[in-house]
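Here the complex is missing one protein chain, while the rest keep their positions.
The chains carry the letters A, B and C, assigned in the order they are written, with residues numbered from 1 in each.
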Amino acid sequence: MIPRYSRSEMTNIWSPASKFRIWFEIEAHACDALADLGVIPKEAAATIWEKGNAAEFDVDRIDEIERETKHDVIAFLTHLAEIVGPDARFVHQGMTSSDVLDTCFNVQLVKASDLLLEDLDKLLEALKKRAHEHKDTVTIGRSHGIHAEPTTFGVKLAQAYAEFERCKKRMELAREEVATCAISGAIGTFANIDPRVEEHVAEKLGLAAEPVSTQVVPRDRHAMYFATLGVIASSIERLATEIRHLQRTEVLEAEEYFAPGQKGSSAMPHKRNPVLTENLTGLARMVRSYAMPAMENVALWHERDISHSSVERMIGPDATVTLDFALVRLTNVIDKLLVYPENMDKNLNKFRGLVHSQRVLLALTQAGVSREDSYRLVQRNAMKVWEDDKDFLTELLADKDVTAALSEEELREKFDLGYHTKHVDTIFKRVFGS
Amino acid sequence: MIPRYSRSEMTNIWSPASKFRIWFEIEAHACDALADLGVIPKEAAATIWEKGNAAEFDVDRIDEIERETKHDVIAFLTHLAEIVGPDARFVHQGMTSSDVLDTCFNVQLVKASDLLLEDLDKLLEALKKRAHEHKDTVTIGRSHGIHAEPTTFGVKLAQAYAEFERCKKRMELAREEVATCAISGAIGTFANIDPRVEEHVAEKLGLAAEPVSTQVVPRDRHAMYFATLGVIASSIERLATEIRHLQRTEVLEAEEYFAPGQKGSSAMPHKRNPVLTENLTGLARMVRSYAMPAMENVALWHERDISHSSVERMIGPDATVTLDFALVRLTNVIDKLLVYPENMDKNLNKFRGLVHSQRVLLALTQAGVSREDSYRLVQRNAMKVWEDDKDFLTELLADKDVTAALSEEELREKFDLGYHTKHVDTIFKRVFGS
Amino acid sequence: MIPRYSRSEMTNIWSPASKFRIWFEIEAHACDALADLGVIPKEAAATIWEKGNAAEFDVDRIDEIERETKHDVIAFLTHLAEIVGPDARFVHQGMTSSDVLDTCFNVQLVKASDLLLEDLDKLLEALKKRAHEHKDTVTIGRSHGIHAEPTTFGVKLAQAYAEFERCKKRMELAREEVATCAISGAIGTFANIDPRVEEHVAEKLGLAAEPVSTQVVPRDRHAMYFATLGVIASSIERLATEIRHLQRTEVLEAEEYFAPGQKGSSAMPHKRNPVLTENLTGLARMVRSYAMPAMENVALWHERDISHSSVERMIGPDATVTLDFALVRLTNVIDKLLVYPENMDKNLNKFRGLVHSQRVLLALTQAGVSREDSYRLVQRNAMKVWEDDKDFLTELLADKDVTAALSEEELREKFDLGYHTKHVDTIFKRVFGS
Partner (left out) sequence: MIPRYSRSEMTNIWSPASKFRIWFEIEAHACDALADLGVIPKEAAATIWEKGNAAEFDVDRIDEIERETKHDVIAFLTHLAEIVGPDARFVHQGMTSSDVLDTCFNVQLVKASDLLLEDLDKLLEALKKRAHEHKDTVTIGRSHGIHAEPTTFGVKLAQAYAEFERCKKRMELAREEVATCAISGAIGTFANIDPRVEEHVAEKLGLAAEPVSTQVVPRDRHAMYFATLGVIASSIERLATEIRHLQRTEVLEAEEYFAPGQKGSSAMPHKRNPVLTENLTGLARMVRSYAMPAMENVALWHERDISHSSVERMIGPDATVTLDFALVRLTNVIDKLLVYPENMDKNLNKFRGLVHSQRVLLALTQAGVSREDSYRLVQRNAMKVWEDDKDFLTELLADKDVTAALSEEELREKFDLGYHTKHVDTIFKRVFGS
């Protein structure tokens, strides 16, 4: 996570100020529950809320205390005591640092999820709009980078829409994975804290109570969370790669929007490079890589160790901030994408009818030629187009073995583009519901 | 995937014979649909089923043809034609190889999922049984590998149960991710094949129709699938690591079952090593690693390329076979685990009462001592136990600052183990529902 | 590792027969040293060599014994005793299984390295040949997939040559990393075996004695080894990606060799797909992924645990076999690569002189126009070429601000291709030494 690839909406979630505010709320909600249970005075709980809400936590002061105590939660509690006064002794009763840290981390991940879900919604909206705009823009479909058969640019974007809709569902599940609260005390036995405290805090924070925490929230949840971000990043890479390909000089079927004042290259003024999507490719590599340490974090020793902590202090912000930035950037790219239907048309016709080879193959077999023979007939004419710049239909019409099976009219009919787009409606209905 | 770490139940799913049988079924179901649509004769479809069902596909013969044609699906279709006769020309009409390959791969992954779900059920059963057996077996809980506070061995296993129940839910979602069928022809436009063929084949195979495939099933689905296996493997590593720790010579609270004829070490006959759980740790590393290439597979070029194929030919079997083996091995380990409650008790008392330090801390604060002072009082007595082999209660009773706040009776009451296990029922109810 | 992507030259190294032969040699060399030291009778050592050399080890029999003893080295020693007779009791004296297993693994990795080094030599040879063949074949250089300035196809291949020469050096270093022998007995203290035994065996096997093994060879060596294979695989991916790009329909500057009988697509007979290089891309993902578990293997517990073993049983063969196959396949691709200079020329001229924009920019600044103004002048003419299909030189000659600074002759001179290739000799000299 670096400023260049960050949006404040997401970095704010991870700021020290946000963190300490969440810590406070966890402690204060717990005090309410403890007060209801008669463990601490109700007035104390009220005072804690009142003074804590009124105060701004002094991040520098907390850091200063931490340098002495070498313990971040104790540092915060000490600072809170400076604000709250004597009633502060009722704070954190029966709790352990992990109750605060883990619940806070999950709150942050949930907030991050909500932002990422918003990002996905906007991306889906952009994809939907552009897909419908180009629903009937015919373009060549490519397998292996080689022309295959026609499709439409709208179908390309519909596929991306369907993919990111899956990503959204995965993101919702990932959010659910980490939306838990653990206030279970040392080793998670509730020996010193009533389980009802956890239930209360969980409810207030919109979380579920962690069924069995062992002082810490089990890290398989977070592994699943970060693995999901990695998959979403990989889908970003796919769409970014598509655009990079379409912008290649020889293809030029689409282009990232190029701002008037922008310079593509310091040395070569003629260039317009797909730098945003190349950047997204790199960012995807990063988000993906964070899945690995998250998975290694699962195997904590016994009830817990703290090896996961340094990893999460990094990948918590790194993964969510980078993915948020990437989704927003991708949305902008899609939104403003320059699309060149005339180039799509030009490319489509580059190999003089070859894209219709399958239809001819099928027609031959349906006319009674064996599959093997049909394949050979089509291939021998296709190779002339490929190698000698011939026109496919002309060659077929000149091939006696072909015309023995298919009339000129039948052959010509196989070169109709509409044949390939006749199910675009079906696909759009499946993807967009209408 | 190597024989040493494989079970035939899973390797069978990936055998050439299984694969060709699935290919045949996809083709034959498609013929049924094509016949219903009037594209091919109904008798041809019937003949294809009849002859195909009666035959065993000759893997060597198919390999031989492939060496010539360098194309596996064409090789299979050629062999199928040898079996079916002239009606074979109606097979595969309007389809492309990916329709067969991708749908087959998904069928295999679904079958693998079903086996993995069975494995998880058995593991859950074993964990549940052992958890209840040791629900009240008190043992020391450890954070950072250091004694913390008492818990029970049943709670440890209940946590594992809850974790693998989550894994089961993830596995079900992963299965759903890949349970799709794509029969959409070249570039996925249905130009040469009616979408109803896909719907028919999907239904027959228990799959959903892929909303928009671009000749291939989009690989974000598989990325999510293999990432999920990686998370499950990480949970295996966690439980395996727990057992490795418990079997350490100095701890010896539990042990892998050691068969009578078994030799622990060729050189040191006295040894009984946790080799199964060490092995599981290694296997987990492998399954986890397969998530990376699966994520890199997502960004196929344009409508498809074939870079994913070599990856999947490896990790399809490698990941599922290894995870299946690991789950079964772990189940056996749990099932037969030797548990030593007397050693748990011995270890628990190793630091002469120190595990009760938090209770004393809380009691002091509740008796009106400030949190800071309480911490200092407890810590200074704890350090004597830690460093000078003293007994914690004795030290506390001899500390005037402590006894000024708490009576001997109050102090003694803090050393009751039952205090720590009083919420085990709550935890079990949360995890097992009763 | 699957047969489809394997060569027997490499799989043989990893066969059970090879492994047991290496085990035997380690044991027999150790016996020689023990005999020299007077620990065991010289005749016994001689008998062991003689009978062992004469015998074929029965893999099935060893497996059978292992199923009973659950220990592979003991199983082998038991079988060896069946062959050698009573003198077998002198075998393995003071040694532990790891002495055999780890030294054998390293021997296998060294043999694998030698094969990989041969592969690299052949690849380098192919690259050198084709580089010189196309030293002066002008082609457009591309940054961001966009035409930049001219270079030659030979320079592209020279870069690949330089990259794989680095890979070769890395491979030599990786070989050195694992070329060690450990015969240090339990915990590596040499308590039961004289260090001179290790020195003898090491020398006989062409290895260095591991300075301090703790029963096992430290796994940082293997982490480095597999990480190196991952880097080499990534270089393969780079060159494979280059070829995939060059074969794209719209580019078609080079093509994988396409065998006469080959079928590109079962449905579309016209297609010639870069399937070999796509395959290499996938194989690279796999080899790269093995670096992760190899790195996780480093942190063995205390003097050793056995978690690394299952990982290495898999990635030992998987990584080396796959990389060997990939290198050989890449060599074939390069060797037979179809190169189309006329298409290179056609593509180069696609943007009507735009590739010379930098020269014009430089000329303007050298003629005294400010850098900012020069950039603007060039860009405004370039955009007309880009967007309105104009010819760059024509536009420049019509731009008064340009011609105010540069004469027509000066401008025309900037469109000379030779300008861009004048340092090809320098580059070749740097790379090939001549």
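Here is the rule we go by: a contact is a pair of C-beta atoms (placed from the backbone, for glycine too) under 8 Å apart; a residue touches a chain by one contact, two chains touch by 3 or more.
Worth saying up front: this structure is predicted, and the values here are computed from it rather than measured.
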Handout entry: Touch with the omitted chain, as defined above, among C:66, C:119 or C:237
Key = C:237
Practice task
With the full complex in mind, choose from A:34, A:186, A:236 or A:348 the residue touching the hidden chain.
Solution key: A:186
Handout entry: Residue among C:108, C:137, C:151 or C:249 that touches the chain left out of view
Key = C:151
Handout entry: Where the missing chain touches subunit A, by residue
Key = 1-2, 4-5, 68-71, 73-74, 77, 92, 94-97, 185-186, 192, 244, 259, 261-263, 265-268, 273, 275, 278-279, 281-283, 285-286, 288-290, 292-293, 296-297, 301, 305-311, 313-315, 318
Problem - Chain not shown, touching residues in subunit B - result: 140, 142-149, 244-245, 247-251, 263-265, 267-275, 278, 292, 296, 347, 350-351, 354-355, 357-358, 361, 375, 378-379, 382-383, 385-386, 392
Exercise for the section: In the full complex, which bits of subunit C touch the chain not displayed? Write them out. Expected result: 77-78, 81, 88-89, 93-94, 141-145, 148-151, 155-156, 158-159, 162-163, 166-167, 170, 173, 177, 186-192, 195, 209, 211-215, 218, 220-221, 223-224, 227-228, 230-231, 233-235, 237-238, 240-242, 245, 281, 284, 288, 291-292, 295-296, 298-306, 358-359, 362, 365, 370-372, 419-424, 426-427, 430-431
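One rule holds for everything that comes next: only the chains that are shown with their structure count from here on.
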Problem - Copies subunit B and subunit A - interface residue numbers shared by over half, same or different - result: same
Exercise for the section: Would you kindly give the rotation angle relating subunit B to subunit C, two copies of one sequence, based on a CA superposition and rounded to a multiple of 5 degrees? Expected result: 180
Problem - Distance from subunit C to subunit B - Cα centre to Cα centre, in angstrom - result: 32
Exercise for the section: Measure off the straight-line distance from the CA centroid of subunit A to the CA centroid of subunit B, and report it in whole Å. Expected result: 24
Exercise for the section: Identify all positions of subunit C at which a residue touches two or more other chains, and write them in rising order. Expected result: 244, 263, 265, 267-268, 273, 275, 278, 292, 296
